[in-house]
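Chains shown are a subset, placed as in the full complex.
Chain nomenclature is as follows: A and B, assigned in order of appearance, with residue numbering initiated at 1 for each chain independently.
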Amino acid sequence: RLGKLAVVVASYRRPGALAAVPSPLELCDDANPVDNEYFFDRSSQAFRYVLHYYRTGRLHVMEQLCALSFLQEIQYWGIDELSIDSCCRDRYFRRKELSETLDFKKDTEDQESQHESEQDFSQGPCPTVRQKLWNILEKPGSSTAARIFGVISIIFVVVSIINMALMSAELSWLDLQLLEILEYVCISWFTGEFVLRFLCVRDRCRFLRKVPNIIDLLAILPFYITLLVESLSGSQTTQELENVGRIVQVLRLLRALRMLKLGRHSTGLRSLGMTITQCYEEVGLLLLFLSVGISIFSTVEYFAEQSIPDTTFTSVPCAWWWATTSMTTVGYGDIRPDTTTGKIVAFMCILSGILVLALPIAIINDRFSACYFTLKLKEAAVRQREALKKLTKNIATDSYISVNLRDVYARSIMEMLRLKGRERASTRSSGGDDFWF
Amino acid sequence: RLGKLAVVVASYRRPGALAAVPSPLELCDDANPVDNEYFFDRSSQAFRYVLHYYRTGRLHVMEQLCALSFLQEIQYWGIDELSIDSCCRDRYFRRKELSETLDFKKDTEDQESQHESEQDFSQGPCPTVRQKLWNILEKPGSSTAARIFGVISIIFVVVSIINMALMSAELSWLDLQLLEILEYVCISWFTGEFVLRFLCVRDRCRFLRKVPNIIDLLAILPFYITLLVESLSGSQTTQELENVGRIVQVLRLLRALRMLKLGRHSTGLRSLGMTITQCYEEVGLLLLFLSVGISIFSTVEYFAEQSIPDTTFTSVPCAWWWATTSMTTVGYGDIRPDTTTGKIVAFMCILSGILVLALPIAIINDRFSACYFTLKLKEAAVRQREALKKLTKNIATDSYISVNLRDVYARSIMEMLRLKGRERASTRSSGGDDFWF
């Protein structure tokens, strides 16, 4: 049979560009028997497509195989992915890009998490205390203490945000005092949390380069810098005081970043961050599309409206603002066209806005769901692995000797089922186990 | 052939983590012949993927198999679902989660419906009357009386809502009297409906724990509590009257829940409820995303706008309201930026709002269609089952003896076709039957 296939390929092989590629036959003959077996196995799958390619010059994507796997298959036959026919190309590329970004992300994160999990606390002082503290601070699902700590942490973030908002409102002196005390309490908590984390880790440079820790730092730094600046500027002229005031105001803005501290506790927020990191191109596209639309329509609208007395379109930047609120369908109504031409232009502007916003969002959407479900699965995996570890330890201490890993697994599942109702990563499937074995 | 496959697996088996998993060969040898047959049958399907996994360490998902089925297959070969490669992982997990939640829901609901259908009315007084009443009240498709009852029930809900709305408008004394009478009529109907249902069922605790019945109760209780409170508060001080007034107002709010009574009559509304119950995480995500966006942008906007005289941004909570209406593209226009910086921030705010709202909605959307179609199919199934039952009974009374169930099925289909035009759960397919047999 191998001979026959080779003959078919040989008789339909096109002269030219592909001549340099080693023929399947060559690859086959010098392979060991097992590889031949594999070759035979494959031939029924991908070879059909390869054969079709050699006959017709068109390479189609096997939909039942995922993109990376298909790529390996065709590369085995010496075909490049750029030979894929136009009808299948966009779907193939989209799926491949998606899996690659997720894969890439996964690898780096896996390294990190591996590093973290292997981060032994044996070096440095008080290894057990630091280990326990770390578990409480970083693994909210590991124990009751950790869970309580997580909830308190979330509450402090929310309270500090509300507190900040209320301080801006006009209040009596007494209330302001109360709010300020609350602010001090929050800051103390945040500082404590950060310091504890910082003391726990061994590799502190690495620690300070991570995004969540940078956010933590940015949430508390402004407060201390403000304190410092105010204590220094005690005896200065009015001019300098004003400058200091401006710096303090900018620093205060950074406090709004506290909200991002919730990212530690929410898979969704991290998915959003991950999506934005990966989709910066598409988000940029959104901005570009809107910018082009705004600049074109606002110019036209300005020229259509400028001659009217009492027009709200006093300049092109004004028209920019109008175009922004119109294309995004916000429509504050503070500035709007009055002439008939202006209204027709506005109609086109709004329509193009709706169109232009919908397009890149569809692409970003796909990416977001991929990120979201990947992160959720990874968390379920981590949770399950730890439950398994704990169980294996329990069994070991109970001195079972020749234990089948499968049994342990099944037991862990039963355990997890009893513990929580909803977090069933692979619970339902175990129901069929009794049948299969 | 079995031997060959085992050799292939054995020669490519990776040393290490997977060693503890029982090999396919072991599983095979001690199986009975039929299982071997099945093993052979399977090998052409899932074994290809398993083989690929042992060779390359990458496990891909077979798309033609649904998630749960694939899981069983790979578990048969001793592979965990967490080994699935990143390229297929998110799709696999998404589908699995979807089917699990639907499955879970189905099981509990099936139990309930089973319980209901088996709920025999033989115990307690007047079994036949209660049985008939129950059919009229709960199964709107079972008879003409039940259908009329359903329509009247819907009309009463709508009328009572409109009535409640009109009572708040300023009206002449006469009109108010009329509306109040109408309100009394509606309440009487609702009370009657609830009491009848309550009297029909045997297990009353169970009855009161169901969501539709709780809604029914919440829709009538406020009226009676108000009556009670007013009759009690006849001879009290002004201070107490005020307190009573507040309670009455809160109770009146509950009347708005009457609209939810329509859930009894609409598959769509129940799907929505089911979707929200299942997607509380995603809805929470939506809230979280918006909260983070609002708190960050409103703070920045407030600091950008506060220095302008006559600004509408008087405090951060004010800016929250602005950010809410902007991010959701509502744009009332009561509060809006005037400075250039503020407008640029507003642009970012609006864009991020559009982006952030679109993302979790896509996930919720998928879940909703799944719920909607599952509920619709289940209803069609129930309808068909009852039609079948009725028909079988008819045939039995007509004393046909050796009747093939398939013929009965075909007849029921023809019957249903004649009855209704649109509710064709599996009508079209029967058209091909005459060919196949």
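Quick note on the criterion: contacts are C-beta pairs under 8 Å (C-beta built on N, C-alpha and C of every residue); 3 or more make two chains touch, one makes a residue touch a chain.
The structure presented is a predicted model; accordingly, all values stated were derived computationally and were not measured.
This structure file shows 2 copies of a single chain, while the whole complex it describes contains 4 copies.
Keep in mind that, in the parts below, only the chains that are shown with their structure count from here on.
When chain A is fitted to chain B on its Cα atoms, the angle of the rotation, on a 0 to 180 scale and to the nearest 5, is 90 degrees. Centroid to centroid, with C-alpha atoms defining each point, chain A and chain B lie 28 Å apart.
Here chain A touches chain B in the complex through residues 34, 37-38, 41, 45, 63-69, 72, 95, 98-99, 102-103, 106, 161, 164-170, 249, 252-253, 255-257, 259-260, 262, 266, 268-269, 272, 275, 283, 286-287, 290, 317, 321, 324-325, 328-334, 357, 361, 364-365, 368-374, 376-377, 381, 384, 404-406, 409, 424-426, 428-429, 432-433, 436, going by the rule given at the top.
Interface residues of chain B facing chain A in the complex, by the touch rule stated above, are 4, 7-8, 11-12, 20-22, 48, 51-52, 55-56, 58, 60-64, 68, 71-72, 75-76, 78, 80-82, 85-90, 93-94, 97, 100, 103-104, 281-282, 284-285, 288-289, 291-292, 295-296, 298-300, 302-303, 306, 314-317, 320, 326, 329-333, 336, 340, 343, 346-347, 350-351, 354-356, 358-360, 362-363.
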